[in-house]
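Dropping a structure here in structure tokens format, bear with me for questions.
With one protein chain held back, the other chains of the complex are shown just where they sit.
Labels run A and B following the written order; every chain starts at residue 1.
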Amino acid sequence: MSMGRAKMKCLTIVVESVVGQRVLDDLRACGARGWTVTNARGEGPEHRQISDFEGGNSRIDVIVDEVVSERIWELLERDYFPNFAVTAWLTDVEVARPARYETRK
Amino acid sequence: MSMGRAKMKCLTIVVESVVGQRVLDDLRACGARGWTVTNARGEGPEHRQISDFEGGNSRIDVIVDEVVSERIWELLERDYFPNFAVTAWLTDVEVARPARYETRK
Partner (left out) sequence: MSMGRAKMKCLTIVVESVVGQRVLDDLRACGARGWTVTNARGEGPEHRQISDFEGGNSRIDVIVDEVVSERIWELLERDYFPNFAVTAWLTDVEVARPARYETRK
């Protein structure tokens, strides 16, 4: 007995923790319905140290469908990449109970 | 000199930490042979807050072959999804030393 499975996107965003709540608010506004946050530390591609002070970084993993994924990418490109030390990558994943992640009409 | 590489599945399970040990016991019973656990916090698709109290959430990443992966999915669908705030997704990965992850006969 399977409850179904579907292909989705896992978008991983690593950002300074001070900006984390703002990102989560934006994810929800884009239509994301759930995420997982872990504390992280890191170093960026320009060897700019992503600060350990003020709580370090947050790694946010959010499972979204294609539509929401594109909305979030556009937001990252417009509001985050130019202004913050943020890294993001997109992975193809398979989820159970896909209806939970689909964009609300 | 390569020790070989093979396609496997990375199954990521995010669950309340109080349930984490039970999940690990079940993973082992299903034939999983190694996992990585990180502390996490999160919010689920129904905007149900996954609790921060009692230790928050655990993110469990387990590398398994197709056979074990299917066994764990069935278990999640039967025992976990109906009863717990649990999120799970499956990613195709490539591992070194694949023999370490193959199902024991």
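One rule holds in what follows: contacts are C-beta pairs under 8 Å (C-beta built on N, C-alpha and C of every residue); 3 or more make two chains touch, one makes a residue touch a chain.
Because the structure is a prediction, the values reported are computed rather than measured.
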With respect to the chain omitted from the figure, which of A:Ala29, A:Val67 or A:Leu90 is a touching residue?
A:Leu90
Using the document's contact rule, name the residues of chain A that touch the chain not shown here.
12, 14, 38-47, 57, 59, 73, 76-78, 81, 87-92
For the chain that got dropped from the picture, name the residues of chain B it touches.
1-3, 5, 8, 10, 24, 33-39, 61, 63, 91-97, 100-101
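Throughout what follows, only the chains that are shown with their structure count from here on.
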Can you give the whole-Å distance between the Cα centres of chain A and chain B?
20
